[in-house]
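To start, the structure itself, in structure tokens.
With one protein chain held back, the other chains of the complex are shown just where they sit.
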Amino acid sequence: MMKRWLPSPLLSLCLLLMWLLLNQTIEPAHLLLGAVLGIVAPVLARPLQPQGYPRISRPFVLFRLLWLSLIEIVRSCFNVSRIILFRRTEGVNSQFIHIPLDLRDPYGLALLSCLINSTPGTVWVEIVPETHELLLHVFDLHDEQWWIDTIKSHYEQPIIEVFEQPRHSEREKTT
Amino acid sequence: MSIAETLPVWAALPVAFLLVLGGLISLIGALGLLRLGNFYQRIHGPAITVTLGAGCILIASMIYFTATQSRLVIHELLISVFVLMTAPVVAMMIMRAAVYRDLRKEHLADEEKTGTDGAATDA
Partner (left out) sequence: MTTASLLSAAIVFALVCVVLAMILCTLRLLIGPSAQDRVLALDTLWMCAMLLALMLGIRHGSQIYFEAALMIALLGFVSTVALAKFLMRGEVIE
């Protein structure tokens, strides 16, 4: 019953918050309207998502990941602006690199691409379908192996923990 | 000048600092867009405008309106979340379009070359 009318409590909460922020009130009437929006919109939008809403298994790992990537965004902002201001453009070593990925969950891949693209200096190009490798463009490449290790350990590992954990535990339960 | 004269110092100083920083960062981003050599380098210039420049000015706006209206004004969070969610999508789509266009151009150039070579050998 709960599952049927509230398929994704987090999404409903975000919609309610969005409604309240847009109207800038916490009046009971707007709370009610926002709650209706938060319940109706995910139910109506459910057929649009054949894989169902994502399930987040470890919120603290997710928050830690977002916090670390925020720090990384600010740090690489200053790096990129230093390069733009003080370096000759011919000396900047911009390269495409390949990174083999273990992550398969589509929501995890979406989060990974958002985090990588938000960080200045790296742009996600595409995933090569045959080898499941990520093609990444790096603004100023020093050491290819360092980038591969950083992406795999700092970004991919926590995302696997957040998004792909429940399936493993369910499988363990059934066996 | 309609800037509130009653703004306390604890709010005015961070607002001024964040505004100056945000303006400078967005100027540097546009400078990178103009100055860098090829397209794949240029796409990294606006990324700093979108993240840090927009972030600074949105936080400055939040602090300013919270201080002048003496209530919590945080609806700028909506714009921040929206920009943080959409800017990566835009960057990825432009990048993919550029890569496909370059590949297609190379492909066409190769075909043209082999085509003229074939005609030459036929003649």
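General remarks:
A and B label the chains in the order they appear, each numbered from 1.
By our rule, contacts are C-beta pairs under 8 Å (C-beta built on N, C-alpha and C of every residue); 3 or more make two chains touch, one makes a residue touch a chain.
The shown structure was predicted, so the numbers you read here are calculated from the model rather than taken from an experiment.
Within the full complex, the chain left out of the display contacts the shown chains B.
Hidden from this view is one chain, which touches chain B at 1-5, 7-9, 12-13, 15-17, 19-20, 22-24, 26-27, 29-31, 33-34, 39, 42-43, 45-46, 49-50, 53-54, 57-58, 60-61, 64-65, 68, 73, 75-76, 78-79, 82-83, 86, 89-90, 93-94, 96-98, 100-101, 104.
Here is the rule we use: only the chains that are shown with their structure count from here on.
Work out the mean CA point of chain A and of chain B, and you get 19 Å between them. On the side of chain B, the complex with chain A involves touching residues 25, 28-29, 31-32, 35-38, 40-41, 43-45, 47-48, 51-52, 73-75, 77-78, 84-85, 87-89, 91-92, 95-96, 99.
Of all residues in chain A, only 18, 21-22, 24, 73-74, 77, 80-81, 84-85, 89-90, 92, 94, 113-121, 123-126, 137, 139 touch chain B in the complex they form.
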